[in-house]
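What follows is one structure encoded as structure tokens, with my remarks underneath.
Every protein chain of the complex appears in place save one, which is left out.
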Amino acid sequence: MMLRVLLRKEILLEMRSREILVSMITFGAAVVLLYAFSFRPSPEILRQFAPGLLWTVVLFVSVLALHRSHSLEKEFDAFSLTLSAPVDRSTLFLSKWFGNFLMLLISQVILLPLFFLFLQLPFPSMPGAFIGLLILVDLGISSAGSLLSGAVMRARVNEFLLPLLLFPMVTPLMISAVKSTAAVMESQPFSQWKLWLQLIVSFIIVFGLVGYLIYDHVCEE
Amino acid sequence: MTYKYFAYFLSAFLVIFAVLFGWIYSIYRREKELLDEYRRLSSED
Amino acid sequence: MMESFYSKAGNRIMAIAISVLWLVVLYLVLAVTRIDPDQQMAQKIFYYHVPSAWTAGIAFLAVAVSGGFYLFTQNEKWDHLGLASAELGTLFCALVLITGPIWAKPIWGEPWSWEPRLTTVLIMFLIYIGYFLLRQFGEIGERTRRVSAVIGIAAFVNVPIIYVSVKFWSAEAQLHPQPGMSQQPADVYWTFILSLITFTLLFVHLLRNRLHLLKLQSQMSRMRDDI
Partner (left out) sequence: MLSIENVSKRFGAAAVLNGASMRVGHSESVGLVGKNGSGKSTLLRIVSRILFCDGGSIDWDGQSLLGSDVTLRRSLLYLGHEPGFYPALSASENLHYLADLYGVERSSALIAEKLEEVGLDSFRKGPIRNYSRGMLQRLLLAKALMLQWSLLLMDEPTTGLDSDGMELLSALIASWRKEGRSLLIISHDNAWISAHVDRMYVLEEGKIKSREGGMSAPHHSDLVTAV
């Protein structure tokens, strides 16, 4: 119930300002263009690189949403409205998590076609598996990212601390994402990339749980 | 019995030794500074 | 009331005991343990490399545990334990990252390979660099302590996932020796165990030294407050 209220606020805020999605999409498109200009070798080589390029774009873009999701709470001291209300902080974490997840997903709806179009790559032959993977990895990035962005929101240099803490923290997720995306793009059987999927799911569970349990200690003022 | 690769072992050992002693020394210096300041402050009282 | 760490006799004795152990280990490593026919002296880096990794592991566990205790008790001493362990853990992590390539240069022919354990240690090292930057740039206070406790916990629960992922990521690069210690001959085994003990004792000693300094620092800042 309360989760719905909080989530609706996150979405309403974005609908009114549009700053997160606009910045994510323009930045993401710029990176994709840059890749297209810098890597113009033979298509086979690019196809090998594609999963890695794809996930670096996603990770770079996600930092914008993750950072903004907590820094917008600082304007007008708006966070105090939610913090002083009878709201469970764990629910607050879930709302940040799913809110960020939604931003990632929406930005990808636009960025992914651009990625495949500009880099002249064929869309993965198993679209269902590919999209499923995308959803899971987005859930993973936003779980760890929401916790960390909440943690550093009051630090002086939070815009650079966030990627600094986030990138090493999500390396296992990124490795699994790249590996499994490569497998999906080459239409390998599920048994070949089952392990990577398990790793992604355990990452989501671990960080979802840690965030749910200790977000209360993180968010203050 | 030859001591092939001895230089590699020696450099690894010296690095460990230097890093650890550098650390101990830096702690010692910081402690000394604090204690000096403490003595200065308490003698002023 | 404010005294130097080595003014206590117990700490002096401990320092001397560790130094003696250190020399004994060095003697055993140089003169007693057998020489590997292929790797020769380079193999002996192992007696320092593995205990360093082990110490870093204990240290990071200590960071996570004291982080948990700090969140629940708000007692400053847990924060001190967490910070001191994180510093020492990163220090030993650095030793692992330096000695690893020194060994790998002659044996693998190249100093760095994306080998799972090396990679895990490197990632942990990077996470803790972030931890210190947070402590540096966050304001000094309760909030920063709380947040670093959270980072310490998150970093540690991440270790198994990192390890498994890098292990299968570069499965072809698994050159890292996997010695089963119990099958080793007695000279190798006991030298290794003694080195492990020496490093553990050294870690505890350095930790207590650092904690003592942290205590002095917070006493001092209270004193500056009063004046």
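Note that the chains are named A, B and C in the order they appear, and that numbering of residues resets to 1 at the start of each chain.
As a convention for this text, contacts are C-beta pairs under 8 Å (C-beta built on N, C-alpha and C of every residue); 3 or more make two chains touch, one makes a residue touch a chain.
Everything numeric here is computed off the predicted structure, so don't read it as measured data.
Taking every chain of the complex into account, the omitted one touches A, C.
Among A:Leu81, A:Leu117 or A:Ile205, only A:Leu81 touches the chain left out of the display. Taking the complete complex into account, residues 74, 139-142, 146, 221, 224-225 of subunit C touch the chain not shown.
With the whole complex as reference, residues 2, 5, 8-9, 12-13, 16-17, 72, 75-89, 216, 220-221 of subunit A touch the missing chain.
The definition used in the following text is that only the chains that are shown with their structure count from here on.
Centre-to-centre separation of subunit A and subunit C, using mean CA positions: 32 Å.
One finds 16 Å separating the Cα centroids of subunit B and subunit C.
Taking each chain's centre as the average of its CA atoms, subunit A and subunit B sit 43 Å apart. Residues of subunit C touching subunit B in their complex: 2-5, 26, 35, 39-42, 44-45, 48-49, 52, 91, 94-95, 98-99, 102-103, 105-106, 202, 206, 209-210, 212-213, 216-217, 220, 223-224, 227.
Remark: subunit C residues 71, 123, 126-127, 129-131, 133-134, 137-139, 143-144, 146-147, 149-151, 153-155, 157-158, 161-162, 164-166, 168-169 touch subunit A in the complex. Contact residues on subunit B toward subunit C in their complex (touch as defined above): 1-6, 8-9, 11-13, 15-16, 19-20, 23-24, 27, 30-32, 34-35, 37-38, 41.
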